[in-house]
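The complex appears here without one of its protein chains, the remainder shown in place.
Chains here go by letter, A and B, matching the order in which they are written, and residues are numbered from 1 within each.
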Amino acid sequence: MKRVFAFIAFFITMMSAALQPMNSFAENNSDSTNIPAESRLAITYLCGSDSVILTATLSIKKGDNTLALENAPIEFTASNGTICKLLGKAKTDQEGIAVVKVVSAGLPGDKDGMVAYVAKFAGTGKYPGAEASLNAKPAKIRLFFSIEDSLRILKVTATQKNEKGEEVAIPKETVLIYVPRLFSLLKIGEIALDETGTGTLEFPKEIVGDTLGNLVVVAKIEEHDKFGFVQGKNVINWGVHKQYYKAEVPSRELWTPIAPLWMIITLLVMLAGVWAHYMYAVYELVMIKRLSKKDKPLF
Amino acid sequence: MELQQKNPLKEFAPQLEQTSIQGYAWIIFLLAVIGLGVYAFLQQVFHGHEVTGMRDNVVWGVYIVNFIFFMGISYAGALISGTLHLFKTAWRKPVIRMAEFITVISLLIGPCFILLCIGRLDRLPYLVLFGRIQSPITWDVIAISTDIFGCFIFLYLAVLRDLATLRDYELLRLPNWRKKLYKTLALGYTGTPEQQQRLNRATDIMAAMVISIAIIVYSVLAWIFSVTLQPGWHSTIFGPYFVIAAVYSGSAVLILAMWVFRRVYHLEAYITKKHFVAVGVIMLVLAAFFGYFTFSDYLTKWYGSEKNDELLIQLLFKEFYWPFIISNYVGVLLPLLVVGIARFRTITNITLTAIVVVISLWLNRYIIVVPTLESPYLPIQDARPEWLNYSATWVEWSLTAAGVAVFCLLFTLASKFITIIPVSGIEGEEKKEDVLI
Partner (left out) sequence: MEEELNKNQKNSRRQFLKKGIIAGAGVAIGSGLIAAYVDATATETGEKVKVLTTDGEIMEVDKGLLKLPRVSREESHKGIPGRKFVMVIDLGKCKNARKCVEACQKGHHLPKSQEFMKVYLLQDSEKTSPYWFPKPCFHCDNPLCVSVCPVGATYKRSDGIVLIDNERCIGCKFCMTGCPYSTRVFAWKHYPEFDEDKEPYSPEAGSPGQEGTVSKCDFCPDLIRVGKIPYCASACPMGVIYFGDVDEDTVTNGTETFQFSKLISDRAGYRYLETLGTRPCVYYLPPVDRQFEVERGFGDLDPAIKERYKDTPYSKKNKQ
């Protein structure tokens, strides 16, 4: 089958957008230059367990500049050639990204179950319209955790629906296993599925979870000709407990807001010593002044 | 009453009563130099610190050198006057007032130079409002303000008898406000035994205090440098080294002051060769100490030859060759030879040596501050010459000159207010012939 999917995973989109920081401008911005603008729209797709996420990235090429278009309405549709279903509308953000999430049940599919997704920017007076599309068949990945012979085992199954609507296995595919991190997904392993669409992985021990050791585990089929990006998720407390720092640092170090005690004590002792002597000297001066007043009547 | 009759003030009165044309010209000249400094300062305020030669690597330049220099002179004044007082050195009388003046005046000028380094003078109150005890700058703020208080009290105690003498000397041809001022400041001191006793006690205590504070304050100043990890600064010897260097420079400045006032106010009868030699010997001893500290500091750096120490020493012997030789060889050896060998010990020679010492000590601070900043751990890789090598601009030199001018001006004015040589007995029990000389 020809390569019908022109997409990349959403996180890659996010990062590539970050790689080439684009200046965004609001759609209603006025600009006086007469260079013709070219609208570019890209669509990416991610199939979850019971829903589909579509992301469209809109940018405007003007001369040598590529800028993300903000606030532009994007229309998402799904079709099987005969039925065309409106999935939703979304406005682009500062990076020109619009996202919709739809329930996968009821998506119009052809006899193979393929759905054609279209993202459309109708265009405005200033910027021409643009369209992007991709085809994918919904699929499902499930994750199961078990302990066998004191080994932590992650089992993954991948299924698709046949013509009758029954779930059947997706055999012989590669599933990548990740844990989500602050900025990206950390890959922890790969599973090759057997004929029954099942595969297992001994779960690594040293993965850090949250402060209670909980881990989200993501299993993904990526860039598949037929299924595109498919993802399944589950949670398990097999992680190493994350170290938790309290926001307030009560310690007394050289670099903390509060000084070490010995430092304060030393300083106070020294200051008290010196100023006490000053006070004594001033006291003597005051006494000298007083003595002169006492003496005065004598003169 | 007794004081008045035997009053030597008669001789010193003209010094207070009148100012010669040369005197006025001198003051106007100083004011002009200060004016230039004010102009330079305004340039810096309105155009930013870019008008200085300081850049991201050499963030402190001539200003901080001047700061260390003036603070050094000040602490020296305190140490010398305090020590001379405590040990009741017989010859101290004609020079002790100068040492006290040096202390207070340079103590007022020194901190001004660190203020010139500060990028946001409008935020100066933050030093008090948000002060962090861990910062050596906070220590410095506390120490210097404590020192200023202490030195003022000490100076006041030292001049109290003279203020009383001036108040009681009716022949003094001075405007009334001056006389009233003397009267107020004299606190009704008449020299009764109890007053004398109290005054002596307070002066003794303050003399001890200014000596110890001088050591602490100048060590704190050294720690500003040595607490950092910079090669050449990160040295345990810096505290005592700075204290010795300070007293050393101060003794030289005292000799200069003695020479100047001797000439200007014709004090040849009071300030004699004996005094020059006495202070010269102090200078000699300090020169030896200073040379010893300098040698130990550089010897360990050179011998251990850590990569960055080695680079620093290379830099000192290349780009800073002459300043290094003058400050650490000439500045050490010259006093040893001139004061050490009896034949060379003349007033002129000692004074000339003092000039060399003052210059070499200033250069010493320069080669402590600048070369280290020019040789950081990570090599400076920059195409801009002013970023690579520091050279002070006219703004910095003008303000430096202004600092010296303010010092001279305040010294001149102080000598117009109080006699430069104490005219009254310091201790009641002191013999009459000891009052002068």
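By our rule, contacts are C-beta pairs under 8 Å (C-beta built on N, C-alpha and C of every residue); 3 or more make two chains touch, one makes a residue touch a chain.
Because the structure is predicted, anything quoted here is derived from the model rather than measured.
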What are the shown chains in contact with the chain that isn't displayed? A, B
Chain not shown: contacting residue from B:Gln22, B:Asn176 or B:Gln381: B:Gln381
Using the definition of touch stated at the top, determine which of A:Leu58, A:Val99, A:Ala136 or A:Ile221 touches the missing chain. A:Val99
Using the definition of touch stated at the top, determine which of B:Ile34, B:Val62, B:Ile224 or B:Val423 touches the missing chain. B:Ile224
Applying the definition given at the start, please give the residues of subunit A touching the unseen chain. 10-12, 14-16, 18-19, 21, 46, 48, 53, 55, 90-91, 93-94, 97, 99-101, 144-147, 155, 178, 180-187, 206-208, 210-212, 214, 216, 218, 231, 233-237, 240, 242-249, 253-257
Residues on subunit B facing the left-out chain by the touch rule are 47-50, 54-57, 59-60, 117-120, 123-124, 126-127, 129-132, 134-138, 141, 224-225, 227-230, 233, 373, 376-384
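Here is the rule we use: only the chains that are shown with their structure count from here on.
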Complex contact set, residues of subunit B against subunit A: 132-134, 139, 142, 146, 149-150, 153, 156-157, 160, 187-190, 192, 194-195, 198-199, 201-202, 205-206, 208-209, 212-213, 216
What part of subunit A is in contact with subunit B in the complex they form? 254-255, 257, 259-260, 263-264, 267, 270-271, 274-275, 277-278, 280-282, 284-285, 287-289, 291-293, 295-296
